[in-house]
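Complex shown without one protein chain; remaining protein chains in place.
First chain written, first letter: the chains are A and B, and each begins at residue 1.
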Amino acid sequence: MEKITPITGTFLDEISHDIPHQNWGPVEWDQDFQAMKAIGIDTVILIRSGHKRQITYPSKVLIERQGCHRPVVDLVDLFLTLSEKHQMQFYFGTYDSGYYWHRGEFQKEIDLNKAAIEEVWEKYGSRPAFKGWYLTQEVSRRTKGIIDVYATMGRFCKDISGGELSVLISPWMDGMKTPIAASGEIYRQDGITPEEHEKEWDEVMAGIAGAVDIVAFQDGHVDFHELPTYLEINKKLADRHGLRCWTNSETFDRDMPIRFLPIKWEKLWLKLKAAAAVGVEKGITFEFSHFMSPNSAYQQAGHLYNRYREYLAVMEQD
Amino acid sequence: MEKITPITGTFLDEISHDIPHQNWGPVEWDQDFQAMKAIGIDTVILIRSGHKRQITYPSKVLIERQGCHRPVVDLVDLFLTLSEKHQMQFYFGTYDSGYYWHRGEFQKEIDLNKAAIEEVWEKYGSRPAFKGWYLTQEVSRRTKGIIDVYATMGRFCKDISGGELSVLISPWMDGMKTPIAASGEIYRQDGITPEEHEKEWDEVMAGIAGAVDIVAFQDGHVDFHELPTYLEINKKLADRHGLRCWTNSETFDRDMPIRFLPIKWEKLWLKLKAAAAVGVEKGITFEFSHFMSPNSAYQQAGHLYNRYREYLAVMEQD
Partner (left out) sequence: MEKITPITGTFLDEISHDIPHQNWGPVEWDQDFQAMKAIGIDTVILIRSGHKRQITYPSKVLIERQGCHRPVVDLVDLFLTLSEKHQMQFYFGTYDSGYYWHRGEFQKEIDLNKAAIEEVWEKYGSRPAFKGWYLTQEVSRRTKGIIDVYATMGRFCKDISGGELSVLISPWMDGMKTPIAASGEIYRQDGITPEEHEKEWDEVMAGIAGAVDIVAFQDGHVDFHELPTYLEINKKLADRHGLRCWTNSETFDRDMPIRFLPIKWEKLWLKLKAAAAVGVEKGITFEFSHFMSPNSAYQQAGHLYNRYREYLAVMEQD
């Protein structure tokens, strides 16, 4: 039985950019944490605490400064409570203005986040499950300003939480499946090369080491036969710069015209095998609740859950 | 507990332009009317009796003149029967040629509809649940000819049914989320301003008052923080011109690449709060059976149903 890197972490996709909401309440979320636990998930990562005017907790800072809508429920509190109940580590995802950093106003993005991080740490910092920070600003290339965003925000998170909590980022590889704005196409012709990827991320990692602890590249933007090469580069670079290397193994299918439904088990298996082959220690996924859960509105997700469990059971017997 | 305008009406999306069919028979429809009733829905609105060659009842007029396909089942009869069983008011949606009025041939659209309305009233006019007319030709702006279409058809409907039945329209606000033909984009840059909206609809309402009784604007095309302004304008204009002002609170999510799945409960809640705040008396939705029903093929809809019910229960205790 070929080894795969097991998935022991998942994002929580609230607020979502692009995945329709399941409209779960506390009871449904509790059931889903239970289903996560049953396959060994010990880490949950709130992908973002807010996006534009939508937020996950009643943030005075974001309501006042950004005109955000007061949420109907405090999801940060809910997820911390469930993490505590199910013995999981909770990572808090930062706020994404959806605006400043896209226009090069990095300092505004940073300043807003600093204020929100202070507020969050004051409100929830004493909660036992609060174990890490996730820097939600996702990038694929060594773009202007991003090292500074990651390094400054990562450092700020670490400092405020006494140096005890881990800081995680999850960039992507700028491959053939990177979505193209305003396009119906699934694939593009001008993806990055492994050499470019290595060169740029060597530089980024050098700049963020110490401020960021873990890098978990999204594994869905390059073709399946290209993935081993990229994973090897990622692992090598992380080792070189003293970062931990996880894989963010996407459980939705990028090859289909419906954007997005659960991935084919065989594709996930190919990706997790490739991660295991280069010694990636931990897999996290975007994300369990829509794409891999027996509770998902997408029944394909429940079947993926079963296929994954069956494989893991046999692998562990070997 | 903040007040929301309750949803007490829904469209029935047969024939559908863009929402895949659920393939329900009489038994499933009966169950769904029951689920509607359980949350207080007392009004069902057939969104259109036909579109191009598809029709909901065996219309001699439309089969002969438009080459429509004879339907496999008489949905108008079915929906009237279920409305009677569940004590609901049924609104009949007019025929949409999908052709004439898009080409400026308004008189042809009107004449065809007059013949169909006569036929319908003869066939179904004695049915006790038949309580209103819905003018299916949807617009967002004061475009050429539309006042005449609304006024003539509304008047014709009222006259033929003895002045007893209400006439409803459901235009939209031409905002940032108005779909752009042939585009993969979700948002656009050149939505209408509140001032333009007010000016144009002041004129439309002046022209249709007396022929149309109720206006229920679709609430999904403007951003959530813009909605209160638009709702206030709509209410003010309706009051000025003696129309009743409902809100058509869409229960599908316009912000997602999948077009369309159920809306996030928090978004619906924001919209219904905004409607209550300006005194909108009644909410209807497009539409219950796909997007808010426990019977929907989209399980997110069932969860939305539960979230809505829970909120309503607490609100009513207050």
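Heads up, the rule we're going with is that contacts are C-beta pairs under 8 Å (C-beta built on N, C-alpha and C of every residue); 3 or more make two chains touch, one makes a residue touch a chain.
All values reported here derive from a predicted model rather than from experimental measurement.
Contact with the chain not shown here comes from a single listed residue; of A:V61, A:M173, A:I263 or A:V278, that residue is A:I263. When the missing chain is restored to the complex, the residue among A:Q87, A:T143, A:T193 or A:Q299 that touches it is A:Q299. The omitted chain makes contact with chain B at the following residues, 18-25, 28, 53-54, 67, 69, 71-73, 181-184, 258-260, 297. Residue positions on chain A in contact with the hidden chain: 183-185, 224-225, 253, 256-258, 261-266, 269-270, 298-300, 303-304, 306-307, 310, in rising order.
By our rule, only the chains that are shown with their structure count from here on.
For the pair chain A and chain B, the distance between mean C-alpha positions equals 39 Å.
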